[in-house]
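Omission of a single protein chain aside, the complex is shown with its protein chains in their original locations.
Up next, chain A:
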């Protein structure tokens, strides 16, 4: 099966064309990745077109789309989801959302309990925890790294990966692994079972984890007689 993978939940603008077959790991045919947290909107679709061209494939050749559903900074995150949703509709192909840290955990493939933490800005991280078999055991959550650090001993996690883990390495005190942003193979691996089974995809709901910033006006002025 020919699968397109996209993710915009981290500063990486990620697009890749991946071959997926039963009983073998996803095989990357071509990818385009740019590190620029402000360019998701400009670059994602050109990256997809370029990756397809390099793979010698067209949009119509795609069998499915896998998209990172976050968590991640909202504005960038929505670019990937809007793009994937529109592609799915235009091509009449299923779109499978995956939690972005699940893809990063696949990439790290440490074989030991693992923490994935990405940068949530505002001095917080988005994090999820995985067991030795790579199954998610907790998260994703958004939290201050100091508060997360206090929970780590009980979780039995000694390794960490992701940009948030890197930025707050000292606070978290874990061994740092290299996987930083989700790879196309990691994204497809995280959805492989559903894609291969042609399962009905889950709703394309972003993992925001935070409410919108908005305050209701106070001191409302009443001039009508009650």
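Structure notes:
By our rule, contacts are C-beta pairs under 8 Å (C-beta built on N, C-alpha and C of every residue); 3 or more make two chains touch, one makes a residue touch a chain; residues count from 1.
Keep this in mind: contacts and distances are computed from a predicted model.
Per UniProt, the protein behind the absent chain is "tRNA N6-adenosine threonylcarbamoyltransferase"; the candidates were "tRNA N6-adenosine threonylcarbamoyltransferase", "ABC transporter ATP-binding protein", "Phosphoribosylformylglycinamidine synthase subunit PurQ" or "Electron transfer flavoprotein subunit alpha/FixB family protein".
One of A:78, A:106 or A:141 touches the chain omitted from the figure, and that residue is A:78. Among A:5, A:44, A:148 or A:187, the one in contact with the hidden chain is A:44.
Within the complete assembly, residues 41-46, 48-49, 59, 74-75, 78-79, 81-91, 206, 208, 212-217, 220-225 of chain A touch the chain that is not shown.
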